[in-house]
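The complex is shown incomplete by one protein chain, all other protein chains being positioned as in the whole.
Each chain carries a letter (A and B) given by its place in the written order, and its residues are counted from 1.
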Amino acid sequence: MLTFTLRRLLVAIPTLLFISLVIFLLVDLAPGSPLSDIPLTVPPDVRQRMIEALGADQPVFVRYVLWLRQFFWVEPAYLLDGWFGTNLANGEQRILSWQARSPVFTIIGERIPQTLIVIGTAYLVGVLIALPIGIYSAYRQYSAFDQFGTLFAMIGFSVPTFFSGTLFIIIFAVWLGWFPTKYDTQLEVTDWASFVEQLRQMALPVMTLGLANAAVISRYMRSSMLDNMTQDYVRTARAKGMTERTVVLKHVLRNSMIPVVTVIALGIPSIFGGAIITENLFGVNGIGAALIGAIHASDLPMVQTLAFIFAVLIVTFNLIADILYGLLDPRIRYD
Amino acid sequence: MTDATPQATVKPEKPAGSGRAIWQQFRSHKGAVFGLAVLTFLVLAVLIGPYLWQPEKLSVAQAMKVRNQPPSWQFPLGTDQLGRDMLVRMMQAGKVSLAVGFVAMIIAITVGTLIGVLAGYFRRLDGPLMRMTDMFLALPLIPLLLVMVMLFRDRIASVMGPELGAFTLIVFAIGITSWMQAARIVRGEVLALKEREYVLAARSIGVAPRRIILRHILPNVVSPVMVAATLGVAEAIITESVLSFLGLGFPPDFPTWGRLLFDGLQYMQLYPERVIWPGLAISLTVLSVNYIGDGLRDALDPRIRGR
Partner (left out) sequence: MKLKSALLGAVCVFAFAPAAFAERGADGELKLTFPQAVSIMTPYLSGGTKDIYAASMVLEPLAGLDPQGVLVPKLAAEIPTLENGGISADLTTITWKLQPGLLWSDGTPVTADDAVFTAAYCMDPAGGCAQATKYEGVASVEAVDATTIKVTFTGPKPNPYTAFVGALAPILQKAQFANCLGAAAPTCTDANNMPIGTGPFMVTGFTVNDTVSLTANPNYRDPAKPAFATAVIKGGGDAEGSARAVMETGEFDYAWNTQIPPDSQTAMTAAGKGQFVVAFGTLVERVEMNTTNPSPDLPEGERSTAKHPHPILSDIKVRTALSKAIDRSILVEVGYGAGGKPTCNVIPGPDAWASDNTGCLTQDMPGAMALLDEAGWKDSDGDGIRDKDGKKLSILYQTTVNPIRQDFQALIKDWWTELGVEVELKAIDPGVFFGGDPGSPDTFQKFYADVEMYANNSDNPDPETYLGQYQCKNAPTPENGWQGENINRFCDPAYDALHAELTKTTDIAARQEIAKKLNDMVTKDSMTVIPLVHRGTLSAHSLTLGGVAINAWDSELWNVADWFRVK
């Protein structure tokens, strides 16, 4: 297992470099311009000068190498300077967003908290709802609970978040007036009142996303449980006179978790990726909103950096999922 | 499975491959029958419906007088903000959405299963294939689609015409950007199945890998694939609406369910039926596909069929 992990980590480096190049070329090739938001009243020659000031007219490989250097050398140097008060970076150019002219990592740093809090909570809530529903639905297949669970799941993933989110806003914010519709990113939790306020403003986005997450995971859980319920070892366990509780929760569940763990682990990078539509709808303004805004504005440094961090997370969590496989199912051997 | 001869049913020692038995089991699954009925109804409605319901074309001046009407005898599903008959639009939209949903799902599932099985079964392919999967997962979807549209739309359109060209491009785009989940899951299952006793037994008596995969592995990954397929249909229909929203989908006068849902959104408070119809159609499609999937899985599993 250790050699497997090490080997995978080594392979990850060239893979990630390759992915970063592909992303860079892709984003560069995509039509659009960093100036598409600028009113038509700004004449072409001024636009041209603005493009030059951004450095966007440089050849693509020059920009790629510059980005690599900034990402792997300059930015970590700034990070170390920030921690230890050293001066490694020596005032070198950081990765600047074309749209906002601010360092990309400052923007990401401002946005990570709300993304992790809101999207992470939604994911956790989704998983916590989904697992019991999936397990019990499978255990009592075709019972009223199962039918209801199926219906819930179907609604959860056939209804897009742009629809459910707007519906929740109309019901809970406009009609009932319980929750705010816009997330206040500046709110600091210092006492009980602000904590309640934080919970209130998280309610709608968490509900919207949690529903969608729970729907998907509960289906995988149920299907996986069903597969295992009919296996021979379950019959054996029952024949041995084990309690139903032990059979289901210990034997079946552990084996059923294998594919579900993949689904859950693979979903975690998407927490960092944010949720584009939900973030936008509720003004959470996290990473997802930043990415989509940057894509629309062809803000190449921002898109590239975010997409690359995302790629790192995906590769990492795939590795974690694979290691978890091995732990959950001793029969699986990688070496 | 087509050789469902009477002999097959009278010889109980040869149950596998019996089409009739599968159908029997499938029929006993109430949900599956319901799903099949609903799906058949939807497909018939979008295929035959437009021939049965042909209201006369209103001029713009006439249509302006019947904007945002609630359902009535003249307009069974009401009208939209331009006075267009929603029933007509729902039927047109359904044809496109159902076709996109199923074709894209089939592409995604086929590619996903193929890659998943290959990666899970052949250790040598595991690394490269999974790194490729990682890459596809990491690529930002919207620039990818923008680039695809920019490079291929006009070329495909010049060969196939704008509408069929758009269809091909969309189905292909959705298909190749949504197979990764299925591939990861199938691979996981295969990794575990590969070590099961019966696979080891088959391998030790020298059965060819192709045969092991087809006979022993594939039938056992059917259920996660079914879940992925169910999710895939819904996702494809919704992704199509996102594509149209970005101007990458069909021409704007081509309604699809996802797009009707999206357009109806800003009228949701005033005219809720505008989002209810397309929403209902998408949910019903997904629900019926899911139940059919459930029924099929039970029907294909000899252990359950015996019960």
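Throughout what follows, a contact is a pair of C-beta atoms (placed from the backbone, for glycine too) under 8 Å apart; a residue touches a chain by one contact, two chains touch by 3 or more.
Nothing here was measured: the structure is a model prediction, and the numbers come from that model.
Touching the missing chain, out of A:138, A:247, A:281 or A:307, is residue A:281. From the options A:74, A:211 or A:297, the residue with contact to the unseen chain in the full assembly is A:297. Residues touching the missing chain, restricted to chain B, are 59-61, 63-64, 67-68, 81-82, 84, 146, 150, 154, 158, 162, 245-248, 251-253, 263, 265-267, 269-270 (touch as defined at the top).
Residues of chain A in touch with the missing chain: 29, 31-33, 35-44, 46-54, 93, 96-97, 99-103, 106-107, 110-111, 169, 173-174, 177, 180-182, 184-186, 279-285, 289-290, 293, 296-298.
Quick note on the criterion: only the chains that are shown with their structure count from here on.
The touching residues of chain A, when paired with chain B in their complex, are 11, 15, 18-19, 22-23, 26-27, 29-32, 142, 147, 150-151, 154-155, 157-160, 162-163, 166-167, 170, 174, 216, 219-220, 223-224, 226-227, 230, 258-259, 262-263, 266, 269, 291-292, 295, 303, 307, 310-311, 314-315, 318, 321, 325, 329, 331-333. Of all residues in chain B, those touching chain A in their complex are 31, 127, 130-131, 133-135, 137-140, 142-144, 146-147, 150, 181, 184-185, 188-189, 191-192, 195-196, 223-224, 226-227, 230-231, 234-235, 238, 241, 258, 261-262, 265, 268-269, 275, 279, 282-283, 285-287, 290-291, 297, 301, 303-304.
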